[in-house]
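Below: the structure, in structure tokens.
A single protein chain has been omitted from the complex, and every remaining protein chain is retained in its original position.
Showing subunit A:
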Amino acid sequence: MTSLRRFLIISVLSALMLVNFIAALHGYRSSMLEAENLFDQKLSEMAAQFAAMPLPNVESPPSADDEQMVFQIFSGEGKLLWRSVHAPAQIISEVPGFGEHNFNDYRWRTLSYLNPNSGRRVVVAERVDQRYRLAESVILESVVPVVLVLPVAGILIWLIIGHGLSSLGVLAGILRRKSPDDFGAIRVDGAPVELLPVIQSVNSMLSRLSASFERERRFSADAAHELRTPISAIKMHLHNVRDELPNGSDSLRSLTKDVDRLAHLVEQMLLLHRTTPDHYPAKFEKISLRSLARDAIAERYADCAAKQQTIELAGDAVTVDGDRFALGILLQNLVNNASKYTQQGGRIELRTEVKTSEVWLTVADNGPGISAEAKSRVFERFYRLGGDRHSSGASGCGLGLSIVEHIAELHGAKIVMKSGLQSRGLAVSIVFPASLRSDKALTPNAKAKKALGTSREGEQA
């Protein structure tokens, strides 16, 4: 992942360092040349003084402790008149002007000067290493700060770039915090001009998205109405036809079954759409799960009785903050599935309980159960166990558990699948977070929405 901040900091700091250091080097070289000129000028002045001054009647100067600079003074005839203690007895350089020579184990910068009036020749010499060291020590005083200031420059660049990019961070935060059903325009106070096109594009996209969702919502409502009406009409006509044909026919029975299936499919599709957490208009209230489970049993009792199945309610009375309609649909789907796939004379149990402060709503049966592979796929839309050839012979559209997943997600609950009754069959548990337990502490509805998304856990008993 490319980091804009890292790129800016590294490239700006590199460019700054490169330019700064090259400038410092250039300054260093120029200063060194300038220092060389100054030292040469000093040598020239010294040579001119020696050439003009009256000579003492001694061979060497009284103070001989200067090892860094030496001189020789010769007469016009080439006779050595005076020299410093450390200067060699032989003339260092006969060629007039500046030069460099080796003696006394060092390299020396020399100046041979011939006084045209007196004919006197003066040679002055200065140790190159000392000149260089002296010059460098002075010049380094101006170079070292350039080096030392670099970490400070780095920190400043870090802060400045961070400040410059803060609007991007603000925008990212706003987008991150936006709830899925919030299509309102975003606003970033003090956003830079460069960011405005992005904000405008995002707002325009949100507006289009909102309109699109609204259209879809309307379409679903219209489609529901438009599909339900003809299906009801077909059902009514079928009923009349059945009455008119007392003995019935196989085709009529098949037609009735298919129309029931079509009606169920339409209802399930509409429910799946309605319960999508992104746009479901949830109304959270205190709900007794036990009483809701009792209603679900009553609703599905006829189906269970038809298959001579035993259905019972167990556990404790538990109250949660939830959406009554959605949880009713959830329970009906789970009970319907259990009844549908459990064999004739089987057993179904609904249980509501509190475990480690979480609320568990479980629908268990002693039917054939499902394989581990199927557990990971049952929440896929239109996935049906064994397709149309399930051993139970039950028909369905494969949307029931998708709807259950939507509703669980809506409540921030997780779905746990285990083995069912007597270590057989299937037990589907909806585990509501402790924050939704309204009999313990009343929590605002918003908590459910803030809860993390649904997770599924499948365990083998």
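As a working rule, a residue touches a chain if its C-beta (ideal position, glycine included) is under 8 Å from a C-beta of that chain, and two chains touch if they have at least 3 such contacts; residues count from 1.
FYI, contacts and distances are computed from a predicted model.
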Per UniProt, the name of the complex member that is left out, chosen from "Phenol hydroxylase P5 protein", "Glucose/mannose transport system permease protein", "High-affinity iron transporter" or "Sarcosine oxidase gamma subunit": "High-affinity iron transporter"
Residue among A:Leu4, A:Val144, A:Ala185 or A:Ala372 touching the omitted chain: A:Val144
Listed residues A:Tyr28, A:Tyr106, A:Trp158 or A:Phe213, member touching the removed chain: A:Tyr28
Sole residue of A:Leu18, A:Ile155, A:Met205 or A:Met236 that reaches the chain not shown, by the stated touch rule: A:Leu18
Hidden partner interface residues of subunit A, rising order: 7, 10-11, 13-15, 17-18, 21-22, 24-25, 28-29, 133, 136-137, 140, 143-144, 147, 150
